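What you see is the complex with one protein chain gone and the rest in place.
Let's look at chain A:
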Amino acid sequence: MVRVSKALLKEASTGLSKTLSEILVCPLSKQPLRVCEETGSLISDSIGVSFPIKDGIPCLVPKDGKILDIDDATKRN
């Protein structure tokens, strides 16, 4: 899982620089982040939260995060 997300991070083309994608992790769980190009956001799979990227600036303040419904659903199942 982690390996896949790392590979995805490196191919990211959402305006996120290589430096950032290498260094940034989820602020809450400190686990790697995955770039979702569809929504233009960074997704922390470990806690199921997506963080927006506004104008090339990733917003990783916990309050900016949105909880993903799908993830919740899968966890409940």
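By definition in this document, contacts are C-beta pairs under 8 Å (C-beta built on N, C-alpha and C of every residue); 3 or more make two chains touch, one makes a residue touch a chain; residues count from 1.
In this section, contacts and distances are computed from a predicted model.
Novice: Which one, "Sof1-like protein domain-containing protein", "Presenilin", "COP9 signalosome complex subunit 3" or "Methyltransferase type 11 domain-containing protein", is the UniProt name for the chain you do not see?
Specialist: Missing chain, UniProt protein name: "Methyltransferase type 11 domain-containing protein".
Novice: Hey, which chain A residues sit against the chain that's not shown?
Specialist: 17, 19-20, 22-28, 30, 32, 47-49, 54-67, 72, 75
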